[in-house]
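In this view, the complex is presented without one of its protein chains, the others remaining in place.
Right, subunit A next:
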Amino acid sequence: MDHLLEIQNLEVKFRLRSGEVTAINDVSFFLDQGERVGLVGESGAGKSVTGFAIIKLISKPGFISGGKVLFEGRDIAGLSIEEVRNIRGNRISMIFQDPMMTLNPVLSIGTQMTETILAHKNVSKAEAQAIALDKLKKVHIPSPEKRLDQYPHEFSGGMRQRIVIAIALLTDPAVIIADEPTTALDVTIQAEIMDLLSELCESEKMALILITHDLGVVSQVTDRIIVMYAGRIVEQGLTRDVVSNPRHPYTKGLIAALPESQQRGKALSQIPGTMPSLTDMPQGCSFHPRCELVMPICKEKVPELIELDNKNALVACHALAKGGAS
């Protein structure tokens, strides 16, 4: 069966003065209609780059150097920029990390909303305004009629993120890519925004790719989890399985490091070391310098993603491939 969005062997490189470095390596995953998938990992794991690659919007000097992004039967990576523009903000919407920075400070909320509709739909200005009002109501913004003439600085951070979500809804997209949508917000607001987002995905039948480093958020909202490390997928599976029974040593480390899973009075557990930089990738499995289960083969060969007990659970680890420790 065809998936709504299918990423095949995606590779993204950055052209630096010292040569090309690979930021995303052999990333493949899919997304079905109305499904919610979490993309997790540390900063620099390549989650955001993957998200932007889906709408072919990678900042220079980065570029997609291989693989396919199949969306509704077409390969976005191979489309012309005009064709991609018809998909961006229309069929696939994005929500950025910091609502303080995403909205243009000199344009009114109304302008920033209607321009998106007018760019994609053949409607009059008045109709566009009506759509904007309707979406503002959907994200529970009080007295939306007044809001259209206001400017971003007149709103709080949480309100702005609601507006960004409303903008994402304007064209009734099939997919929303949310890149750390709550990271820049107050803890109390984070839960509200997350609830709103998952509620809307449900009611509007939209698929969601949630990019975050916060496992807690992912486990509340998503159906499946994709764990990334140093530009590669290391584990993939149903959210409840991965959270309750992580397989890859990296995922185990992440879950063990959650404050919720700690015992009172003990020091917080953490994964030793830091993620390698793109210019200085270790040979073999890029996680091996930090791994407890490291074996000689880990330093030589990159482990492949293999199926474990069912087709939804994939893991890239030599130690698990041998059927050994799990």
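By definition in this document, a residue touches a chain if its C-beta (ideal position, glycine included) is under 8 Å from a C-beta of that chain, and two chains touch if they have at least 3 such contacts; residues count from 1.
To be clear about the criterion, contacts and distances are computed from a predicted model.
Asks: Which name from "Chemotaxis protein CheW", "Peptide/nickel transport system permease protein", "histidine kinase" or "Transketolase family protein" does UniProt give the chain that's left off?
Replies: "Peptide/nickel transport system permease protein"
Asks: Touching the absent chain in the whole complex: find that residue among A:120, A:147 or A:232.
Replies: Of the listed residues, the one touching the omitted chain is A:120.
Asks: Write down which of A:96, A:155, A:229 or A:287 is the residue touching the left-out chain.
Replies: Hidden-chain contact among the options goes to A:96.
Asks: Considering the whole complex, which of A:20, A:75, A:154 or A:300 touches the chain not shown?
Replies: Per the contact definition at the top, the residue touching the missing chain is A:154.
Asks: Specify the residue from the set A:5, A:64 or A:87 that touches the hidden chain.
Replies: Here the residue in touch with the unshown chain is A:87.
Asks: Which parts of subunit A are in contact with the chain that was left out?
Replies: The list for subunit A reads 55, 57, 59, 85-90, 93-94, 96, 98, 101-108, 115-116, 119-120, 151, 153-154, 167.
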